[in-house]
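The other protein chains are all here in position, but one chain of the complex has been omitted.
Going by the order they are written in, the chains are A and B; count residues from 1 in each one.
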Amino acid sequence: MIRRFSADVAIVGGGLVGSSAALALRKAGLSVILMDKGFCGAQASGVNYGGVRRQGRSVAQLPLSQRAHQIWPRLKELIGIDGEYQRSGHLKLARKPEDFARLEQYAETVKPFGLNLELFTGAMAKTRFPWLSGNVAGASFCPDDGQANPRLVSPAFAKAARDAGAIVLEQTAVHAAVRTSDGFALQAGTDCEITCHFLINSAGAWANKIATDFDEPAPLSRIYPSMVVTEPLALRLPVSLGEEGGGFYCRQVQRGNYIMGGGRGYALIDPDFSRPSTAAALAVMKRATTLFPHLAGAHVIRFWSGTEGQLPDNNPVIGRSGTTPGLFHAFGFCGAGFQVAPAVGAILCDLVTSGETATPIAAFSIERFHNMPPQHNKKKGTHNEMVE
Amino acid sequence: MNDTLPPVIVGAGPAGICAAKTLVAAGLRPIVIDEGFRAGGQIYRRPFVDDGRSATDLYGSEAAKATRLHREFDGLLPSIDYMPQALVWNIAGNELHLMADGKHHQIGFQNLILSTGATDRILPFPGWTLPGVYTLGAAQTALKVQGCTIGRNVVFLGSGPLLYLVAWQYVKAGGNVAAVLDTAPFSAKLNLLSAFRFDPRLVLIGMSYAARLVSRGVKIRYNVRPTRVDGSQYVEGLSFKSGTKVHSIACDAIAYGFALRPETQLADLSGCTFRFDDRDRTWLPVTDEAGRTSSQGVYLAGDGSGIAGADAAEISGELAALALIQDSGTTVDPGRMSALVKARRRKAGLRDILEKAFPFPDNWFDQIPGYTKLCRCEEVTVSTVIDTINGGELRELNRLKALSRSGMGRCQGRMCSAAMAEVLSATQHLKLADIGRLRAQAPVKPLPLLLQEGGS
Partner (left out) sequence: MSAHHSRSQFQRHFRRDEAHVPFSIDGIAYSGRRGDTVLVAIMSATDRLRLSEFTAEPRAGFCLIGACQDCFVTLACGRRVRACTTPLEAQMAFVTRERGNE
């Protein structure tokens, strides 16, 4: 028997982007149906490193990131849990003098945005952060950036959306979406038909399917950041830390485990599943022991990876479709969508309810890829993008 | 030069040893990797150092087999490349990643036999994390390998053939057994009579343990449910229910378990397809009767492909090796293969009956209080797990792990995944087969952060 649903807005993809959009739209009074092919918050949004950082983002992303910065401290009120969010500070390390020069230049460029970055030369950095060791040419510290637990935060947004009245269908993949006279018609799962006025494509690394169906394919590729976690250890690392160039990042959670990442994993035959790479994990482990000699005796207990959408200019697609009225896209966050996602949800709500948003998002228009030569579609993420 | 890669065997228990012997007989030179100090696997594990005990002291009725297998393996040493104390912690495509001497090594393979054996199957109850509470396998290993008992006065609790065997081994070694508390009703044991036609020797030996224990004055109780371990810093006793009455027994150690669960992480990482097995209440890699899996070049043997015991492990080790040889284009004796397949089926028939004689206590969680720790690594309680299931309307095991932390710790769910599955299926009224299984993740056991690059 066919199950029929209709709603003001249908959302494809229950990651943090789709779930926070669902919650915002419900609060704005619209009826919402949120679908995920698996479980909400089980893909990139639930398995990422947990860095909640503005520092290091392109200038284009900073207004969006600042908007998200206002939302994170309100998690408890929004979704019922604080998600282990803490403004621990984010420390960006430079291994070489030329890296430090880049950090200095970045600090200068983003001054107007009020990130309050503090710069330290190598020796000063080790005085200020005495647990640090190894070759460090300098560092830039953003005291109000922080970290959170993605495993808890992302599913909790979906749950809050459901509690607020959204229909949430898990294990329900959207197979087809077509424009109708007054909106869209969707087929999903084994037996669902959905009609809606607005359609949001927040299908993460899988989002190109719908974009292509509506004649605006994006040059979206996939990356699989490789992660490592240690056994629980004495609390010692108070900040989240990342190296300029993206080769190593690390934080210690309140329970004591160090979570660290760097390098890329690979996809399995079923490309929805990925594996961390041993070479990447070993490199990360080695870097950890030089930066933190106190970890020399510790053990790692698990590696993992996740599937993330990558775009050639390292910026996401956010905004209305260039071909189809009523369709909105938000995908391709290039390894850095966790922090901004709650603001992306809010922006999608703005766009649906009023057709505009106060946050500048012109740089993220999908139309920047219209008429792009197809070979760009093949571009793979390089080692240098910053994931955290 | 892929076609020159030697076959690799992971695990040197009875299955791995027989596989190695068969490959060597066919003119191949396998690499044999085992985590232990000495070959033999769990049942035929050898002491660290010679302590004067004979094979009969160590292995009882199975002494002749143990001696033969050890001798055979030692004889194989010139013809194989043996890597003891080496942990295979990942399989990525056609590469094994292992740790030996604190260093990282990678070995390419074309043909691989996984004979990784089993570990105790465990269900939690209040106090199971206290010092002095060990698995049945642990109690036996302490005695066999180290010549120690886990306490002065030990209660044996649970279900499975090891329950009576290890209790008897303790008595024989001069240990004091406070009681044997079987979670199954006595009537279950009557099933053993029908096992007689499969393996009369084994059935007789098995039944004799209970008789010998009784003759030494050890009390055996049936249909028992433990309520808690008494003591706050170490074991001081055990409270349990028998019928409607609660009893207490003084003891300073408890050995317990509910038969075994296969070690299947490497099979999972190598991409094998799994199926749910109703009898073993767990997911097993799919194999044909010779041990071929869905992954090209990967073969399974022994308890790691489904619990069947040491004799079956020998048979399946030889079978997997013959299948490997056959698939590499060399003819093997078809009569030998079909004889082995038949022998293996008989062992499987025996196993079905043993499962009835030593049943899994499937109503376990009806009586387990919420404060019981379900996951000993992350210290997650039963009620936290149930609240997580209800709060998120969870229906899948990996989600339960992600949201509750149960199964996320150092042991990778080895000790709690059976219990997690039981709780999830009971809470949501779902079949065990319908809640998925914990995906294996590398490293299958903890690795030192300082793992140095070794070689290939």
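In the analysis below, contacts are C-beta pairs under 8 Å (C-beta built on N, C-alpha and C of every residue); 3 or more make two chains touch, one makes a residue touch a chain.
Because the structure is predicted, anything quoted here is derived from the model rather than measured.
Novice: If the hidden chain were put back, which of B:G27, B:G52, B:G217 or B:G329 would touch it?
Specialist: Only one of B:G27, B:G52, B:G217 or B:G329 touches the chain omitted from view, namely B:G52.
Novice: From the list B:Q106, B:T141, B:N223 or B:Q428, pick the residue that touches the absent chain.
Specialist: With B:Q106, B:T141, B:N223 or B:Q428 as choices, the missing chain is touched by B:T141.
Novice: Return the single residue from B:T22, B:Q42 or B:T227 that touches the missing chain.
Specialist: Of these options, the touching residue for the absent chain is B:Q42.
Novice: Where does chain B touch the missing chain, residue by residue?
Specialist: Spelled out for chain B, the touching residues are 35, 37, 42, 47-49, 51-53, 119-120, 129-135, 137-138, 141-143, 145-152, 173-175, 233-234, 252-253, 263, 376-379, 409-411, 414-415, 445-446, 448.
Novice: Touching the hidden chain in the full complex, which residues of chain A are there? Just list them.
Specialist: 231-234, 236, 255-256, 294-299, 301
The rule is simple: only the chains that are shown with their structure count from here on.
Novice: I'd like the Å distance between the centres of chain A and chain B, where a centre is the mean of that chain's Cα atoms.
Specialist: Going by mean C-alpha positions, chain A sits 41 Å from chain B.
Novice: Quick check on the complex: what are the chain A residues that touch chain B?
Specialist: So the residues of chain A touching chain B come out as 39, 42, 46, 151-152, 155, 159, 230-231, 268-269, 275-278, 282, 285, 288-289, 295-304.
Novice: Touching chain A in the complex: which residues of chain B?
Specialist: 90, 92, 97, 104, 106, 271, 391-392, 396, 398-399, 402-403, 408-410, 412, 441-443, 446-451, 453
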